[in-house]
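Note that one protein chain of the assembly has been removed; the remaining protein chains are unaltered in position.
Here the chain labels run A and B in written order, and each chain numbers its own residues starting at 1.
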Amino acid sequence: MNRRGAVVAVLLVACALVPFVVHSQYVLQVTDTALIYAIVVIGLGILLGFTGQMSLAQAAFFGMGAYASAIASTTLGWSPWISIPFGALFAAAIGAAVGYPCLRLSGHYLALATIGFGIIVQLVFINARSLTNGPDGINSIPPPHLGSLALDTYQTYFYVAYGALLISVYIAWRVKHSRIGRAFEAIRENEIAAQAMGINATHYKVLAFVLASAFGGLAGGLIAHMTRFISPDSYSFDQSVIFLVMLVIGGSATITGAVTGAILLTFLPEFLRPLKDSYIMIYGAAVVLMVIFMPEGIVGLVRRLIPSYQAPPAAPMHATNSIADSA
Amino acid sequence: MATPILELRGLIKTFGGVKAVNALDMTVNDGEIHALIGPNGSGKTTTLNVISGIYRANEGSVKFRGDEISQLPAHTIAQRGITRTFQNIRLFPRLTVLDNVLIGRHTRLRTNFWMTLAPNPITALEEDTARRNAHDLLAFVGLADRAQVRASSLAYGDQRRLEIARALAAEPALLLLDEPAAGMNPTETDALVKLLYQVRDRGVTLLLIEHDMNLVMAISDRITVLNFGTHIAEGAAAEVSQNPDVITAYLGGPLDAGFAQTR
Partner (left out) sequence: MFDPSATLQLIVSGLAMGSIYALVALGFILIYNAVGVVNFAQGDFVMFPSYIAVSFILPSVFVFGTVMHWQLPTVFVYLLVLVLMAGFGLLFNRIAYYPLRDRGWLPVVISTIGVSIFLRNLAQIVWGSQPIVFPSLFSVQTLTVGSMHFRSQDLLILAVAGVLIAFQYVLFERTTLGKQMRATAQDRATAQLLGIRVDRIVAITFIYSVLLGAIAGLLVSPIFTVTKEMGGLISLKAFAASIVGGFGSIPGAILGGLLIGVVENLGGYYISTDYKDAIAFVILIGVLLLRPSGFFGERVSEKA
């Protein structure tokens, strides 16, 4: 195992020990949430970071996974170990259905279509009372069990979230370093040239979209069984925007960036809480400053400081005057 | 005996009322180096774009190895065996030189999404072969030592070679080149000529658009001359250069000095 692999392995094991070291319920809750958000942002990273397709509907898929999983385990009585993956599959299926017509659009048209879709989905969560219980939300969502042990504390759920995150990172990593990942990046860099090299751009864009939806849905299922109460408020356009900001700040072209951005921007508001009411405001200002001073995200910045690595490409940011596709 | 590999018949491409390509007939024979020339605006790049599927023809037929391809999308045409380079160089700028070539090989690989999830011998072998093939191609075009460099940081001439390497990675039967010598000095152009001969010797038919007449005359087996979207001459280089219609098209009026004399 080379040196880099050893460092990574040590870090992974160290992280796994967090619940033994940290005892504050509050910190563990934020940690678990951060891990779950990281899964959402990895999904978005596959779509936007690798493939260059904008989506502002990631919160909608997060919500669909949450609701599908919650309904399956409360109304249908399924075990969370089944309903959580079901949430992922449900979100992926919707992603496939919606992605195919939408991904023939590009740039801001696609972004708009995803915004519209996301808003409609949230309205469905609010209004389809017979299914979703409307604004009151769904409560008493059961925690997963390992034998007779209920994983209903932030300590125990840490491992559920952490495990799912590791699986997500693994899948994203394998995709990135494969023919599929290369096709994604080719589309991002120059879609017409990619087509001319035999890449069916629509097919791969839809695939990226489905993967993003699946990751979002998986995370949704996880959060539903952690908080054990869900309501439509959490799955808004604003939340999609937050996921986007997490990705861009972290560094959109890499998996490390997605995870870093999610963790940082989940913890940041908590660090700022002592500033009382102004904390979100400062968060907003911090976002602006980070974008100005860290063009390739945090990961890009770190890699510049370590000369042996080349800074990775950031998300589709051709310095041109328009959002239009690279024509 | 020359067999056609590409046949255009009555090809028409309009843009909002303007016929960029106007009932064009053209034949490219297997194994030859064929040049497509003509004044600016005569429809050369548009023709290439229709052949490669970036544009859809409005009317007419494009037959590749006997099969009609005129309504197929670009990626399918590439899979069938036609790849290309672009007038304005369309590399994948932030990816490495090697990755650019590997992407060119996309259609020859079989790994799909599910296969990427777990390490497996088919994928491993495929990737290994693809990488070796890519390194070979980089050596062939003279970029062997730049494999890990970002494509956007290459010098202009090297970028053009990289585009060629990328297009060859798919093992095409027909390679379309849109002004491959643009912006090159005479030394670079000579190197390009040598490279193109070597590509032809590998069994690839070449169809190129060029403005550099020295290059065209030196290298082409046959030439098609376009003007106003339709062909005004087609045939071996020497006879085309003497054709009065061709001379008129380039020089704007009948002249005694054929442009063969301008060399």
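Following the convention adopted for this analysis, a residue touches a chain if its C-beta (ideal position, glycine included) is under 8 Å from a C-beta of that chain, and two chains touch if they have at least 3 such contacts.
In this text, all values refer to a predicted model and were calculated from it rather than measured experimentally.
Contact with the chain not shown here comes from a single listed residue; of A:A68, A:V245, A:A262 or A:V299, that residue is A:V245. Within the set A:I120, A:L149 or A:I167, the residue that contacts the chain not displayed is A:I120. If you put the hidden chain back, the residue from A:W78, A:Y109, A:Y159 or A:W173 that touches it is A:Y109.
Although one chain is hidden here, its contacts on chain A can still be listed: residues 101-102, 105, 108-109, 111-113, 115-117, 119-120, 123, 126-127, 192, 237-238, 241, 244-245, 248-249, 277-278, 280-281, 283-288, 291-292, 295, 314-323, 327.
Throughout what follows, only the chains that are shown with their structure count from here on.
Averaged Cα coordinates give chain A a centre that lies 41 Å from the centre of chain B. The part of chain A that touches chain B in the complex is made up of residues 171, 174-175, 178-183, 185-186, 189-190, 192-201, 207, 310, 313. Within the complex formed with chain A, the residues of chain B that make contact are 52-54, 73-76, 78-79, 83-84, 86, 90-95, 99, 102-104, 106-107, 109, 111-113, 116-118, 123, 126-127, 150, 166-167, 170.
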